[in-house]
Structures are given as structure tokens and as C-alpha cells.
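One chain of protein is taken out of this complex; the other chains stay put.
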Amino acid sequence: MNWVKSIIVGIIAIAILYVLNAAMSATGFFGIGIDDYQSRLLVFIAINVILATSLNLINGFTGQFSIGHAGFMAVGAYASAYFTVTHGKAIETSLSGLGETVASSIVLLLAIGIGALVAAIAGLIVGIPSLRLKGDYLAIVTLGFAEIIRIVILNIDAVGGATGYQVPGYANFLWIGIFAIITVVVIHNIVKSDAGRALISIREDELAAEAMGVNVTRYKVTSFVIGSAFAGVSGVLFAHYNKFLSTNDFQFIKSFEIIIMIVIGGMGSMTGAILGAIIVTLLPEILRLLPAIQIGETTFQFADLRLVIFALILILTMILRPQGILGTTEFTDFFKRFRRADKPTGGLE
Amino acid sequence: MDTFVQQLINGLTIGSIYALIALGYTMVYGILRLINFAHGDIYMVGAYAGLFLATSLGFAANPSAFGFVVTLVGSMAIAAAMGMAIERFAYRPVRKFSKMTTLITAIGMSLLIEYLFVFFFEGKPRSFPQLLPNDNITLFGNATISTSQILIFVVSMVLMVILQYIIYKTKIGKAMRAVSFNLNSAKLMGINTDFVIAFTFALGSALAAAGGVLTAQYNPKIDPLMGIITGLKAFVAAVLGGIGNIPGAVLGGLLIGAAETMVVGYGSYIGIPSTYRDAVAFAILILVLLLRPAGLLGSNVQEKV
Partner (left out) sequence: MLTLENVSVSYGAIEALTDINLQVNQGEVVTLIGANGAGKTTTLRTITSLLSPREGRVMFEGKEISSIAAHKLLPMGIAMSPEGRGVFANLSVRENLEMGAYIRKDKKEIADDMEKGFLMFPRLKEREQQKAGTLSGGEQQMLAMVRALMSRPRLLLLDEPSLGLAPLVVHRIFEAIDEIRAGGTTILLVEQNANAALHHSDRAYVLETGRIVMEGDSKQLAADPRVKEAYLGE
């Protein structure tokens, strides 16, 4: 039931996306046009939505604390890029009978499959030993693994090493949007399933969950692997949209940005993570619109304050509202409250 | 053989700096069970405070031993005040919340310090003035040791001895150990635990700042993000030695420093290129946490249940 409903919602969302895509390619579509800058922003929102919702599965719903999500994004990005760089053209040629669009789409889907798989394997390798650790130690280990992954990639000359890696641009607005929607639908359904309730029970009280027969280790590792796989997908899309990869894109700060997204929205809230991804993507653009300030001989740009503002948001959120803007509630719950005003909404939380 | 001696000297030099920073991590973790992510940035602030003092007090133009001491002590004091302020305004309000909340606050604080410095001082490195003459002394073979390396050994040794004295012999030091074991019991003794915690931050921050100034004498390029990697390695040093354990932090720092330079010197023989030097600490961290989470000198006796 849940699946059917959300797949319908997903299809509607993809239809809207298709219209948007059309609006973009033909500037005159119903008089609405989206320029390159706007479509680029939408793409980065979509990529960040994938990152935020997948990290939210690990941190928000399962109650683990990973701060190395960018590492798995890097794994997906580089593994898939290596595939498309070495085999992309050949596969496209052999499929040329199906038409250019179909052929290149198949290459992208293969790349996504590879990126997700390799990132999932990385997640498994990292997850099995480290999920024995609790809280802050787990956090540090994920950070350490992400950095090791980055340094290893930096030392592989086949993927460009320190000079960066040119990647063919297979991913476009439509595909990235579709995968953002798929990610949201899949993770939403995991969370609402029996397995999702098991994950939440681990977050609330690990010992009690164990006592009630939940295989805590297995669920923790599974959620970590699924989260990593989706981070890998976001990496694939990023690589094939940006057409260039540098290990600098996957430093600590990238992992922290994803943390900021889910903290702002509220860990354990699906809509919160999406909201956080949108805010984190758009805030720098809004800051860029503000005029520069001249103090003495130096000019200060508000855009340079981006990370200062994020840091302040993090600290103030923790002090004033540690559960984040939405906490574990969903944005849509507010509408439900109006709609079902006649039904009691209280009860134990 | 002389390469080995040379790498060892270099390793112990960096290791002493790691040790100075690791002490702050270990003390704060011992008392609050908090990984103070911003601690590495205090090391950076110490270097900038030193640059500010040395320039504004004229020591940069007229280097002297006196100027170095004033710069060192002054930047330690500035960092101590900053450490206390961070504790008071960011960590104290969230102290009673979950571990995840305090950790996120610490990450936020780290980013705040880093990017405020990037904003005001720009991202590019600045050069730190040479406050003491730096000569190379040739040891046996071709190994050399510079006077700034000797300075790092001597000053960090002196500071660690002072710290050891404070923690084991003074009233406030004993109170720190009491608070780290049982906060509520310490309150019942009439110990102002908030003050003890603030003092711990001051002490740790001062040591990190000393590390910053000393590093800047050895390698005079300082930049606002210099504390990230160094700070994380120092944290690894604290974990390796056994977090909460003071001698452990020193041992861990020296070992990490030595391991790192050994990889640079000899790693290529076993297929590890020197570019992996930054990965060494993290690999050690993961091995320690998986094989011996209590660290080399740590015991589980101090673990709270």
C-alpha cells in the first residue's frame, strides 16, 4: 500500500520534472524559462537531497553518527567515472542502434549501478568493524575512513591523482532529478517499513531493541550500507554532471556540509533533510546577492561568510533547538494536523 | 642509518607538537567525555596570536629570547581565554544534552573559528617571524638537528613537566582528577565543577597555543586551516595513548610523529609512497579502536558505566 502510494507520488513528481526539463530546453515553454544557472542550482539541490536523505537514514533514523559521508560519495564518483572513461564510448557505439539518447542513458544507468555497488561494498567494509563503536568514536572513525579513501584516490594515477579527472557528461537535469526522487521514495519506504521501525528502535534504545529481538548489528550495518550506496549514487551523478573530479571536492568540509543539512532540518525527519539540502544549496546564492562591504582597504563579501553562517546555525540550533527545525516530525504533519482536526492528535511520543 | 636518525629527529619534533595538543583533547575528554573538535583550531589561533604579538610588540624586527618568551606566554594566555570562552558560551549550554548534540556543537565551533579566520585573514598562508636564530647542528653521519627543533623539545618538555606538577600536586589538579571521575561527588566536596571545567579548557588551550607558536618557529607558514589535520592527528595520539590518560597523550603524540616520518623515509620500500603520510594517523586510529580501544596506557577502570 505504502509502496503503491509513494510510487504514484514519485511518478507525478517525475512528470513535473519532465515539464521543468522541457521548460529549460525550450525557453519559450508557456512563457516560463529556466536558465543554465537556475538549472545548475536545481541539480545541486537534487544531489544534496540524495546525500542528506541517505545520511539521515544512518544518523537520523538509526541513531548512528557518521561524519564521513563524503568518502562514500567519492568512492561512487571515482569508481563510476573510471568505468565511463574506459568503457563508456565503446558501450555507446555498440548500442548505437538504439539511438543516441537511449545508449547514453544506458551507460549512465550502468555507471550508477557500479557506483552504488562499489560504495555499498566500501560501506560494508567500513561498517562491519566500526559499528561496534559507539557515538563519538564511530564519528571519528568514519571521518578517518573518509580521509583515507580520499588519500588513496589521490594516489591512484589512473583516475587523475592530484591533477583531477576528466569525466564524460552523461548525467543531465532529468536523470539527476529522477534519482533524487527515487532516493526519497526508497528511503521513505524503508523508514516506514518494519525494518524502519527496527532502526528507530535502535536509535531510541539500543539495549531495549536488542532485548526485543532486533538484530541490532545487522540492522546497523544494513542501514549504513544502504546509506553509503545512495551516497555513491550522488557521487556518480555529480561526477557525470560536473565532468571533472578532484579529491578536493570530498574533504572534511563536504561531509560536514551534509551534517549541516540534516541538523538544520532535524535528524530523523525526511522532509527536514530535504529542506536542509535546499537551504544549504541556496544560502550561498542568496548571500552572493548582498552587496560587498568596504572596510578600510579591504572589501568583505558576504558570500565568503557562507561557512561562518553555517557554523553559527549549527551551534545555535544545538543550544536552542537540538532536535533541529523539524525534529523528527515531518513537514507534511502540519497539514495533517489541519486536515484531521477532529481526530485526537495527542498521545505518547 | 643517518636517514633513520634524521627521520627519528624529525618525527619526534612533530610528535612533541602532537603531544602538546593531544594533552588538551585528553583532559577535556577525561572530564566531559567530549571530543573537542575545535581544539585543533586553538592551536592555529595560538600561532596567529603569536604572529600578532611578535609584530605589534616589535619582536619581529628585533628578535630576542625575551621576545620569544613574551610571544609564547602571551599567545598561551590569549588561547586560554578563548578556550574558556568557547566552553562557557558553546559547550556549557549543551553539556546536559546527548553526546551527539555536544559533538555537533564542537564541529560547529571548529568550523566557526576556521572560517572566521579565513574571512578576516584570507585563506593564504602568512609567514611567521623568526624570533630566535635557527642554525643546523650536524650530528654523526649526515643527520642534522636545528636549534628550532631543540627549542621544540625543550619547551614542550618543560610545559609537560609543569602540567604533570599541576595535575598531580596542586589542589586544582587533584580537583580536575576528582571531577573527571565523578562530577556529582566532586560537587559534594564543595568543588566548583564549572570552574574546574573552565580551568581544564584554559590549560589545554594554552598548551595547544604553545604548540602553534613552536611549530611556527620550525615551519614559519601559518594559515587558518592548519589546525584541522594536525588537530585530528593529535586526537589520534590521545586515543592511541589511552584517552583521558596524561602520559598516554605524550607517548601517543611521539609515536604518531615518528610513525609518520618513518613512512616518509621508508614507506616506499614496502610499497607505501610518502604521500600517504597523512593517512598513517587515521590507519593507526582505526587499528587502535578495533584492537585496543582503551589505548596503550589506558585502563578500563576509569570508564564510567
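Should a chain be cited, it is by its letter among A and B, assigned in written order, with residues numbered from 1 in that chain.
FYI, a residue touches a chain if its C-beta (ideal position, glycine included) is under 8 Å from a C-beta of that chain, and two chains touch if they have at least 3 such contacts.
What you see is a predicted model; the values in this text were computed from it and never measured.
Although it is not drawn here, the omitted chain touches the following shown chains in the complete assembly: B.
For the chain missing from the display, the contacting residue among B:33, B:92, B:126 or B:177 is B:177, taking the whole complex into account. Contact residues of subunit B toward the unshown chain are 171, 174-175, 177-178, 180-182, 184-193, 301-302.
Everything that follows uses one rule, which is that only the chains that are shown with their structure count from here on.
The distance from the centre of subunit A to the centre of subunit B, each centre being the mean of the chain's C-alpha atoms, comes to 34 Å.
Here subunit A touches subunit B in the complex through residues 65, 67, 129-130, 132-133, 135-137, 139-141, 143-145, 147-148, 151-152, 154-155, 252-253, 256, 259, 263, 300, 304-308, 310-315, 318-319, 322, going by the rule given at the top. Subunit B contributes residues 33-35, 90, 93-94, 97-105, 107-112, 114-116, 118-119, 228, 232, 235-236, 239, 273, 275-276, 278-279, 282-283, 285-286, 289-290, 293 to its touches with subunit A in the complex.
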